[in-house]
Each structure stands twice: as C-alpha cells, then as structure tokens.
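Before any comments, here is the structure.
Removed: one protein chain of the complex. Kept in place: all other protein chains.
Labels A, B and C are assigned to the chains in the order they are written; within every chain, residues are numbered from 1.
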Amino acid sequence: MRIEELRERVCAMYPDLCPLFSIEFGDGAISVPLERVHSAAADLKEMGFDRLGMVTAVDRGEEFEIVYRLQSRDLRAGMFLKALVPRSDPRVPSMCDLWPAANWQEREVYDLFGIVFEGHPDLRRILLPDDWEGHPLRKDYVDERIIPRPDYI
Amino acid sequence: MVTEELTLNIGPSHPSTHGVCRLLVRLDGEIVTHVEPIIGHLHRGIEKMAENRTYLQVVPLTDRLDYVGSMYANWAYCRAVERLAGIRVPERAEYIRVIVCELQRIASHMMGIGSSAADTGATSAFLYAFAQRDLVIDLFEELCGARLTYNYVRPGGVSFDLPDGWVERCRAFTAQHPKAMLEIDGFFFGNAIARARLKGVGVLDPDAAVAWGVSGPSARGSGVDWDLRRDDPYSVYPRFDFDVPIGSNGDAFDRARVRLWECIESCRIIDQALDQLEPGPIMADGLPRLLAPRPGDAYDHIESARGSLGVYLVSDGSPRPYRMKVRSPAFCNLAVLPLIAVGHTLSDLLVILGSLDPVFGEVDR
Amino acid sequence: MSSLLLGILWGVAGVLVIAGGAVIGVWWERKVAGHIQLRYGPQQIGPAGSLQMLADVPKLLFKEDIVPSGADRPLFKWAPLMAFAPVAAAMAVIPFAAGWAPFDTSVGVLFFLAVPSLEVVAILVAAWAQRNSYAAIGGLRAASQMIAYEVPRTLAVAPLVLLAGSLRPTEVVAAWRWWWLPLLAIAFVVYLIASIAEMNRGPFDLPEAESELVAGYFADYSGMRWAIFMMAEYGAVITASLFAAATFLGAGWPFSGALGVVALVVKTSVLVTIVMWTKWTLPRVRQDQLLRFCWVVLVPATLVQLAIVGVVLPWM
Partner (left out) sequence: MDVKRDRPVVPASVSDGPTGDGLVAGARSIAKGFAYTARAGVSKPLTVRYPKEKLTVSPRWRGPLALRGVLGRDEIPLLRAPSYAYNETIDGLYRADRLPPCVGSCPANVDARGQAYLIADDRVVEAYELVRDRNILPGVLGRICHHPCESACKRNFFDEPIAIRPLHRFAFEEYRKVRHERISPFPRTQGKSVCIVGSGPSGLAAAYDLLKLGYRVVMYERERKPGGALNTGVPAYRLPREVLYEEIDDIVGLGLELNTGVEVGKDVTLPSLMREHDAVLLAVGLQQSRILPIPGTDAEGVVGALEFLWSANFKHEAGVRGKRVLVIGGGNVAVDVARCALRVGASEVRLACLESESEMPCHPWEIAEALDEGVIAMCSLGPEEVLTKHDTVVGMRMRSCLSVFDEMGRFAPKFGDETTDVPTDVVVFAIGQAPKIDTIVAGTELLVSGRGQLVVDGTLFTTSVPGVFACGEIVTGPGSAIGSIATGHEAAVSIHRYLQGLPLDGDRVARPVPVYQKHAPADTRGIESNRRRAVMPMADPEERAKDFRQVELGLTRQEATAEAMRCLRCESEVCVGCTFCARTCPDYAIKVERVDEAGARCLTRYDLDLTKCCFCGLCAEQCPTKALHHTGQYELSFWHRDLMVFDKGEMLRPPTGTRATGRDGISPPGCPVPRREDG
C-alpha cells in the first residue's frame, strides 16, 4: 500500500491526530499522546497491522520517545507508532496483550532504558545481569569502563 | 509414586546451544515442563557503541551481530544509512549485494541445516552441509579477504569489485549446489530416524508465529507466507523470478527443510543476478567519507537468513548516529521457544532450539 | 596354583588385547569417520596418522585426575574399572577357533550374554557418583536402554544354541555349517543392532548424547579414567564383534589353523567397521523411539527367527 493511502486511512480513523502523521524517508509515522498509545495500537492492529516488528526507545533529553514499528502483510506496509514518555516517570502501557512479541522487546527496552511497561507479565532485565546498575542506553549513563573517544577523532 | 522435578541449566557453555545461551529447564523425567532462555551472555552493547562511532565505523560492528551472516547486517545497516542520507546506490553494487547476500543465505542455512543434523546426532550430514558452506566462504574470501566478518557492504555500495574469474567460480558453485542439496535432502531428511526425530516436534501455530513476531524460515515452516524479498521488495529483487518454499506443519522438520529449499532458490536468484550483472561503478558517486545525514529517523529491513532484519537509525545531524537499534530476527524467534518446547523431551528441546537457528551474536547484540 | 597363574596370565593378555584393540579402534574410527565426512582424519603422526594414539595415550596419562568436589570419591574412582571388568571377562569365553577358547565352559554363551550386562551397574555407579544432572540422566537412560536390549540380544543368540544343541561356545563353532548364514540372517542383524544398543554407540548413544548431555554418564571424568570408559566402549565393540564373527560367521571358516585366525580377525574388523559406519551414517533416536523399536521390531523379529529355526530343526 502506498504511504499516502495509509495516511488517509489512519486519518479517517483519527481525524484529530491527522496532523501528527508524518512521512519521512518514505516511511509513515504517527505520534500519539502517551495515554492513547495502547488504544491506537489496538485500532491499528484491527486495521491489519498484524505484526509488531520492533519496540524501542530513543532518549530525547527531557523525554523518551517510545517507538513501535508495525508491519502488515495484508496491507503490504509498515509504519511507526510513537509516543513521548516523560523522563521523570517513564511508564508505558504494555502491548503484551495485543502482541506477545512485545514480551521480550519490552523487557529489552526496560533493561536498557528503564522504561516501565505497565501490565507486562514478567518485567525483568533480559540482556544485562539482574544486579546491573543503571540503564546504559540513556544518554546520561556513565560508566568508568567506557573509554572516551580520542580528541582527534 | 512421588516424582521430583529436576532443574537443569543447559549452557551457557554447551555443545548444542549454538552460542552462549543458557536454558533453564525443569524436567519431569525426560519431559520438559518449563524452559526459560536466559540470554545476554554475548551482550556487547553494540547499539551503545554505535552512538560513539561514525557511520562508516559502525559497519564492522554490524559484522559482529550475526556472525554467521555478516553480509545481512552490513546490508540492513547500509540501507538504513542510505535511506537517511539519501544515497543512491549504483546498480552494479545492488546486484553484487544481492549475489553476496544470497550466497550468505546459503552459507547461513548450511549452518542451520547442519546444526539441525548435529542436534539429532547426524554428524556426517552436518559436515556435508558444512562442505557447501566452505565453498561459499572461499568465494567470500576471494571477494573481500575475510572469511567470517566481511565488512563488505558499505554505505553507498560495496567495498570491492568482483575479482577476475569470480563470476565463473560463482556459477560453478550454483551449478553443483542444488544437486548437493538434493543429496542432503535424501540422505538426512529422507532418513527414517531423522524424520522420526524432527516430524511433529516443536509445532508452531501460524497465528502464534505472526503474533510472536517470528519471521524468516522459522515462520515459513509454519506456513506463514511472508518473505520480504517478495512481499516488500527491496533492491533489485523484483527483477528476479523465484519461489518461496512454505511448510505446512510448522514442526522442526518443516523449518529445517524450508531452509534447504531456500538454498536451491537462492541459486536461482544468483544465476539470474549474474546474468543481469553489468559493468559499472560499485560505489555511489561523490560520497563523502564522513557522512552526516540530516536529522530524522529511518528504518529499513531486509530478509536475512533468520528473518526480517531491521535497522532503525536516528540521526541528529552529526556524523555519528544518535541511536541505532537492530531489530534482530533471532531475538524475536527465540522468544517463542518456551511456547513450543514445553511438553517435549529433553532431546527434542535442543532439536527445537536448533530448528529456530538462533545466532547469539544477534540475539544479544 | 598353576591354574591361578594361568588365569592371571590370561587376564593380562585379555586386557592387553582390549587396550590394543581400543587404540587401533580409535584410530580406525577416526579414519572411517573422516573419510565418510569428506575429511582425511588423523594424518600427521606416522603413516596416515596411525601413530596418533601413541601420542594421545601419554597425553591422557599425564592429564590431571579431577574428582568433582561434590562427588562420591570411592565410587567415582572405581566406576571406570567396574565398567571395564565385565568387558574383559567376556573376552574369556570367546571361541577363537574350533574347539579352543581361553575359558571353555559349558555355559559360555550364557556367560557371554550375562557378564557384559553388568556394565550397566558400573554406568549407574559412575552417574550417581558424579552428582551431575547430565550424568544422572545419562545413567538412567543407559539403565533402561541396556536392560531393554538384553531381551532381543538373548533371543537372537537362542537360535544358535538351538541349532548347535549346546551352550558351550566351542561346540557352537564346531557345529557351524555355512547354510546357517542365510538361515540365521535375521538373528544376526538383530544381534548386531542389540549389541550396538548395548554398547551405547550411535545411533543408540543416548546415554552419552553429546548434543544433549555433553558426555552423559562420564561427563565429569577426565584423563585416564575417561580413557578407561572409552576403552570399555571399544572393548565392548570388539568383543561383541568377535563373538558374532566366531559364532554367527563361523570363526575361521573357510580356513583353519593360522589362516583361520586371520579370517576371524578380518571378519571381526569388518563387523567393527560396520558398527562405526552405522554410527556415522544415522542420526540418534529418541528414548521412547529406542524402546519402541526394541519391543515392536526387534523382539518380534527374533521370535520369527526362533519359529523358523523351530521348523528347520526336526529336518536336521
């Protein structure tokens, strides 16, 4: 499905969020408020996005941006679903009830970013040891073992 | 009679965990009642490391994600960078990428089939598959000087042009490979014991496969007809004529045999690509050595030997990626292991793990 | 007194034959496996790598003898010898030529069937002594497998005894006629399969399945103690093949005297090679499939064989 078509269908579903649908580098992305992210995901799944390709987060300073990559075989399309999470209280509803695929991916985000997924059945660290301190993919993570970049690089 | 469950830690250092995975298993006799993969033993923080490196410097890191299929991670990463920086890749480079990646698929599937065989104790079938893998690796060595971590696909093209005579040697390989595959098919997949070991073991429901995000041959073994090369075509794949083999039972046998038939199809693609290959540049024109794409984020995925391998890149306009995320198919495929392994015997557990063909460099990143 | 001395002498000779056979067997197996797998196998030391084991044995001898901290030390240390002893004992009753065996007893065949089965005790002891989950699983698998395969193995030898009319191995050899070969084909094949299962070799190597249990019941053994287990395994291969060559295949037939011994050795080598060939050809079966194969295929097959022999017997 062409990206403009996708945009129309999403806009028909969420007229108020239509301005938040952006097309960049040939990929559609919709940014929704955090409290609507779960219902939006459920609606998109209803629309035909049967696969949750990826869950990840980006450290945007004051906020984390949580990024879901949805993939659809029937629509032959993929799109992003994004939401901003306040850094002070990083809580996101878990998608495990919609896609079990979210299980490990959300554990990974929890492990590396410290974002808490509410409703996750088994939220533990997955890549790092259980006693690890801090969340390494946060930009303010410090570790004396990280070698600073040489100045001429 | 009162029985007690036996807790067994398989791994992280065990011949059949295909890397450094630890399986926490509870056994009732030989029957697995609970299994939990504990991963992260090979976690090197490549996504964190990438934030400290320039776009070109990340390429060698991607080699080390899926070390059985380095070309894929190279390519997926380069596609994301090219999308982000708006680089147009010359046609010859695209063809070379397709050729090396299909060769890589063969090499990787030989590992997958071979480990399926080795898990069932058929060591000879394992080595017959590895003999084929070695032929591919020889081609790669000639191409880029490395046998495992190639660092061959670069943003904008590929690092070397094909050496003299390579095309002929590649054709010689694809000419003999389908025959060798059919022999392995008859020798291993036709063997009564192997069939008894693999059939009906670790059945993955197609709906569950989609819901759990399983992709690649592992999902196609369950009958999920989904191949990015055909369904979300990228590069020059639309120009090739090939079939996507599908299983119907979703057991370990189907998953392994899908891999075998994919190798034969890969040979078809390689032959067509070699026919269509034309001289030309192999690197995009005017590519600065220090890439600094404009701010934004881009995602691109390719069909790797393990499934859809995606790379998500966020740029802040500086010469270094602000965030790199690898959507690794092996990670998602492995998550489904507890679902399909419980209720089988200990012997089957490792066959099921092998049939998902995880590579822990990619699972742990 | 002299009989005791003779017994000790025979014992030492038997151990040496088994040890030497194991050394050659390991080299031969590596060559067979290598060529089957499109490799060369050992080829660095000696012609075609034939002296490889001479290098390996000192290495094993000088390796550290590790006893796991949680292990039952006496049992752990004695288990390898317990595994080796029955194999060596079984050598005693094998009829090397018509009318001659080291220990010619009237219940020789029974002895040969019963004594190697004692190995299961040693394996259980070893598995128990290590306090290792893998070893425990391997030991239990071995116990169920070896006891189950006793039945077809014994039933496969029974037609021989029926035809010969004696349990004395030398008499079996003396009574052997060439037409027994086609007549006892089923029994021979069943005997071979059951023996492979008895000696825990592929495709029935579940107790030591390396891809599942690392090394099974001897997972924690190292150095020479591990080597003794290996020696017991190769000894079992050799004794079982020797017995089959002597009884099913007619020992020295069609020659006699020294040539007969050569013929026996050749037959044994062929059988050993077939055992190895099997291992490197077939995948490993699962525990339930193994037992089902035993009861559903092998035991009925031997019963059919017994019936055939029963029909033939009155004609003799």
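Just so it is clear, a contact is a pair of C-beta atoms (placed from the backbone, for glycine too) under 8 Å apart; a residue touches a chain by one contact, two chains touch by 3 or more.
Keep in mind the model is a prediction, meaning the values are calculated, not measured.
Asker: Which residue from B:V58, B:V153 or B:A298 sits in contact with the chain not drawn here?
Answerer: B:V58
Asker: Check the options B:E265, B:D300 or B:D348 and report the residue that touches the missing chain.
Answerer: Per the contact definition at the top, the residue touching the missing chain is B:E265.
Asker: Check each of B:E5, B:D28, B:D207 or B:D243 against the chain that is not shown and name the one that touches it.
Answerer: B:D243
Asker: Under the stated touch rule, tell me which residues of subunit C contact the chain that is not displayed.
Answerer: Contact residues on subunit C toward the absent chain are 32, 34-40, 43-44, 277-278, 280-282, 297.
Asker: Spell out the interface residues on subunit B facing the chain that's missing from view.
Answerer: Touching the missing chain: residues 53-54, 56-61, 63-64, 124, 128, 131, 134, 141-146, 149, 151, 159-160, 163, 171, 174-175, 178, 182-183, 185-187, 189-193, 195, 221, 223, 243, 245-249, 253-254, 257-258, 260-261, 264-265, 267-268, 271, 281, 283, 285-292, 318-319.
We take it that only the chains that are shown with their structure count from here on.
Asker: Give, as an integer number of Å, the spacing between the C-alpha centres of subunit C and subunit B.
Answerer: Averaging C-alpha atoms per chain gives centres 43 Å apart.
Asker: Go ahead and note the Å separation of the Cα centroids belonging to subunit A and subunit C.
Answerer: Their C-alpha centroids are separated by 61 Å.
Asker: On a C-alpha centroid basis, what's the spacing between subunit A and subunit B, in Å?
Answerer: 24
Asker: Specify, in ascending order, the residues of subunit A that touch 2 or more different other chains.
Answerer: none
Asker: What positions in subunit B touch 2 or more of the other chains?
Answerer: none
Asker: If you look only at subunit B, which of its residues touch subunit C in the complex?
Answerer: That would be residues 6-8, 14-16, 27, 30, 117-125, 127-128, 131, 188, 191, 193-194, 196-197, 345-348, 350 of subunit B.
Asker: Residues of subunit C touching subunit B in their complex?
Answerer: Touching subunit B: residues 33, 36-39, 133-134, 136-137, 202-203, 205-206, 209-212, 214, 280-289 of subunit C.
Asker: Considering the complex alone, what residue numbers of subunit B touch subunit A?
Answerer: 39-40, 43, 45, 47-48, 52, 83-84, 208, 210-213, 226, 231-232, 296-299, 301, 308, 310, 312, 314, 322-323, 325, 327, 331-332, 334-335, 364-365
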